[in-house]
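Missing here is one protein chain; the remaining ones are kept as they sit in the complex.
Going by the order they are written in, the chains are A, B and C; count residues from 1 in each one.
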Amino acid sequence: MLYREAGQFKATYAEDMAIFPIRQDRIALAVLLGIAFIGVPLLASFRIWPFRTDYLLWAILLPFLILALAAVGTNILVGYCGQISLGSGAFMAIGAYSAYKLATGVHIPLAWLGFAIAIPPLPVLASILLGGLMAACAGILFGIPSLRIKGLYLAVATLAAQFFFDWAFLRLPWFTNYAPSGSVNAPELDFFGMIVRTPVERYLLCLLFVTVMAVLAKNLVRGNLGRQWMAIRDMDIAAELIGIRPLYAKLTAFAVSSFIIGVAGALWAFVYLGSWEPLAFSIDRSLELLFMVIIGGLGSIMGSFIGAAFILIMPIMLNVIPTELGLPLSTQTITHLQFIIFGSLICYLLIKEPHGFARLISIGKEKLRLWPFPY
Amino acid sequence: MASIARNVLMLAAALAAAALSAPAAAQNEQFIPILSYRTGPYAVNGAPYANGVVDYYNLINERDGGINGVKILTEECETGYATDKGVECYERLKSKGPTGAAFINPLSTGITFALTEKTATDKIPIITMGYGRADSKNGAVFAYNFPLLGTYWSAADLAIQQIAKELGGFDKLKGRKISLLYHDSPYGKEPIPMLQVLAQKYGFEFTPIPVTHPGVEQKSQWLAIRQNRPDYVLVWGWGVMNSTAIKEAAAVAYPRDKMIGVWWSGAEPDVTPAGDQATGYKALMLQHGAGKFPVHADIEKYIYAKGKGSTEPGKIDEVLYNRGMVNAMLGVEAIRKAQEKFGKKPLTGEQVRWGLENLILTDARIKELGFEGMLKPVSISCSDHEGARYGRVQQWNGKAWKVISDWSTADESLIEPLVADVSAKYAAEKKIKPRDCAKET
Amino acid sequence: MIALGQFLEVLIGGLMSGVLYSLVALGFVLIFKASGVFNYAQGAMVLLAGLALVRALDLLVANGLPLWVAVVLAIGFAAVIMAATAWLIERFVIGPLVNQDGLTLFMSTIGVTFVIEGAAEMIFGSDVYPLRLFPTDAWFLFEGLFPGGILVNKLDVWGALIAGVLVAGLAVFFQRTKTGRALRAVADDHLAAHSVGIPISWIWFVVWLVAGLVALVAATVWGTKLGVQFSITFLALKALPVLIIGGLTSIPGAIVGGLIVGAGEKLAEVYLGPSIGGGIEYWFAYVLALAVLMLRPQGLFGERIIERV
Partner (left out) sequence: MRAPNANEILLQVEGVALAFGGVRALRDVSFNVRKGEIRAIIGPNGAGKTSMLNVVNGFYHPNHGAITFKGRTRAKMQPFEAARGGIARTFQNVALFKGMSALDNIMTGRTLKVRRGLLWQALRYGPALAEEIEHRRKVEEIIDFLEIETIRKVPVGRLPYGLQKRVELGRALAMEPDLLLLDEPMAGMNVEEKEDMSRFIVDVNNHYGTTITLIEHDMAVVMDLSDRVAVLDHGVKIADGTPDEVKRSQAVIDAYLGVAH
């Protein structure tokens, strides 16, 4: 009854091709955006119940938004184009460090040419986006092997990128402006004069980035390029025979995915951590992003958001609950229990629904259509 | 199928409600969060340290009934030595208890870097005893950072002093080869600037050798060391990297008594896996070493006798357990000092900061607390958040640590210019106006 | 002469440690070859086997049993633990996921990794436990020819011998025995094997058990080298390039891959490393694997992937 879509007819193709053709979905989206853009800032600024401390904003909502954005990027590569990548951590790192360099002025001494390229410090917004662009270029570079290598073998090729950039940002002091300890600080976040400092401002900044880029990604995925990616994923020989160039399709997938991940990396470093070291973008980050995409649902932008929420919030919940309920467990056993429960939840979900939360929700919608009748 | 979706949603809702319900606000209790790691690759060193901290806080509650009557309320949060988990733990615990966290002790240089800016804005002091940012000794710029009892630059100077003593004088250092095997992270890289300054001053050849996290594989580094034949190898490792270094040194037959570890590479879990091959290995001491001191008697009497200990009674004389206790003691004494000025009630982070900055422990007070023999007098001031730069060296004889050197202090004249230079750069980058310490005392 | 001596020493050291990696890589190959599952949990299984072995050994030795009896009993105990794990994994994770695509199965093994790591450390403790099953000192060969001699570590030699025996045994197992052939059939197509009447759940239990035993063997060698502790799980990341160069489906390939990666890594670190800052071992192995893949997209010995329209 709740989800009856009878009577909603599409007159034009544009209507039929909208992101959320069914009215109930559109209402749900509107409510969600309303809460996100107006509700949370209001509650937070007046310190009402959930936001009495800025813990919820700073330690849950902020990382959730940025990791969801990175998960959308990863989903484009793994979910839509079928190229398994374990290098998303490295692309985040490239986004972060190139944004840092651009924001603090780049000086490339070309001794043998007798001159040096010197770029003055750019505004933060420009350096974040250009950081994403640099990540896209690296993505294309490490996408080239995907033309010959397929499947799990490709995962290892992207691991080469992961470990190489881990090493590069630790070892080449040029990237960290010769900081003695190798850890770098984020520059002042001023966007057209407004300095972003309080958790609420940081939250709104990330929310803006995530919404805009998610819509752009959704458009790309529904458009012709998205179909090319999915064709390459499902059967690349047939795709080639109907005129899709695998080179163009795969490299655009790598480029777009790495751009989004690069921007997410820059946001993670500038807005969330404040000062960071390469270990923040290690192999664990790549695996975490892969979990989010698979659990959330391969090939679904909404799935990436749900996957990000699950993988980020579940461990924190498993940690907080025992202490909240006052169970007499030592932190050691709590962490071990958290590992066990988290692992078995992943297996349980994969068995129940191999296509992740996204499919679970669409099945739920179908059930709602029939509710309360059984079939 | 939808039934699963429904269960998951209900579960999530229940969890969310429980997590966000405000815990019962205790009235007369001083909240101190404990960031620790008891799992993951660095648990072998993190766990004993955390046990020392927890036991000492219990001791204060059991023996003295809290600090001047104000009981200590603690909550432990597992960070697994990961920066983002550390930030999440900090955010979760920083405003618990009646007046929020008294101070934060992250026990990881990575987390320290991430929290330095946050703690300054939240006005909560961050104690990095024997680690953290070496330049944060300069209280004028780093008002809320307290690298008590020693930074990595002091440790580097103490290590070189020990080598000079063994070679018979600083002039003997000329032309010698000293390598640094370090954990490839901010923790491992922090001493390098100081060692380069020392290398220039005394004319020895200094070669840094990085070991990638987690340091499980060091064969090629040690083959290179075997060819390079350095006179001494300094070890700046953490977790599995320490024991692997000693085992690989034995594998290439490099003399263990020519290896000197920093005070974080000189504890029982680092030497026991290598067994008798570790004999002769030396390590710096953050003033105290292993063994039992008067305070241990109270620990056994008030804690372990009542079965409230967090580890086996046999392990309470280990190096890292003792360091946990010293760290906890310094925190408690800072609160006691702050209570003298702000009254015997739960204090805010800012008030405890004042206590820390004016913390003075004389020999008599140390004896009263039962720590004599472990610590020498400490006096923190606005311009010197380190308070003391003493160090000794201990050697593992296969079964226990033996102290083989008397007290020595790091040479301020070398460290001061480096601190001033690096902290000035940080102040410029972060647009912080350094406080004028002279005026403030 | 010194340079040659050093080169030989680094080469031998590299080859030896490469073989130790292939001990871990073998577990990956086994499960992929027989069930098409890329088992990320192999590193955690090495940890579980090691913890079970060392805790049982310490307990038995503490109760005064002679060393050799204690070692045999401890190995038996660890084998039983691995058998139970194999049965649980097959019964609750891999069994229900039969015929799912590779990525979902890979993801489920990551779930299994978390469970094993949590359970192993909760039951057996998360401290570092020394293990001394093999001599760990070194021989110095040809001291006459080269000053200081060529250093060969005894533990590495033991590791190489064990790996050789293991590979020979497994190759025979796959070629000669009935179960071995059945395994190869299952790997190609789960449903087809089902229709032919091959008892898939029994076959997979055997595969995961054998992989568990390989993990136990790897644990004895690596446990002695590092001490049994959580960081052993990072060996999985060191074994990946070995696996890829050798080919996911070939057992002898694991050894050859190990030799190439081991030697390549160490030589690069000692000779190329210092000039560009050192610590290049980790990514050099992966770049080496990438180079091999560009030549042969399915590894040196892996089965060619044929696509037909």
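As a working rule, a contact is a pair of C-beta atoms (placed from the backbone, for glycine too) under 8 Å apart; a residue touches a chain by one contact, two chains touch by 3 or more.
Being a predicted model, the structure only gives us computed values, none of them experimental.
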In the whole complex, not just what's shown, which of A:Leu122, A:Leu170, A:Ala231 or A:Ile283 touches the removed chain? A:Ala231
Return the single residue from A:Leu110, A:Ile242 or A:Leu325 that touches the missing chain. A:Ile242
The one residue from A:Gly143, A:Pro199, A:Gly265 or A:Gly299 touching the chain left out of view is A:Gly299
Given the full complex, what residues of subunit A touch the hidden partner chain? 12-14, 17, 216-217, 219-220, 222-225, 227-228, 230-231, 233-235, 237-245, 252, 256, 299
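The criterion applied here is as follows: only the chains that are shown with their structure count from here on.
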Could you classify the connectivity of these chains, where an edge means two chains touch, as line, ring, star, complete or other? complete
Chain centre separation (subunit B, subunit C; CA means) in Å: 36
Where subunit A touches two or more other chains, by residue: 167, 170-171, 332, 335-336, 339
Residues touching two or more other chains, restricted to subunit B: which are they? 38-39, 47, 184, 210, 212
Would you mind writing out the residues of subunit A in touch with subunit B in their complex? 49-50, 52-56, 58-59, 63, 167, 170-171, 180-183, 185, 188, 197, 272-277, 279-280, 282, 284, 316-317, 319-321, 323-325, 330-332, 334-336, 339, 352-353, 360-361, 363-364, 367-368
What residues of subunit B sit close enough to touch subunit C in their complex? 38-41, 43-44, 47, 184, 208-212, 214-217, 219-221, 223-224, 226-227, 239-240, 243-244, 247, 250-253, 269, 272-275, 277
Contacts from subunit A onto subunit C in the complex sit at residues 78, 84, 145, 148-153, 156-157, 159-160, 163-164, 166-167, 170-172, 237-238, 241, 283, 287, 290-291, 294-295, 298, 332-333, 335-340, 342-347, 350-351, 354
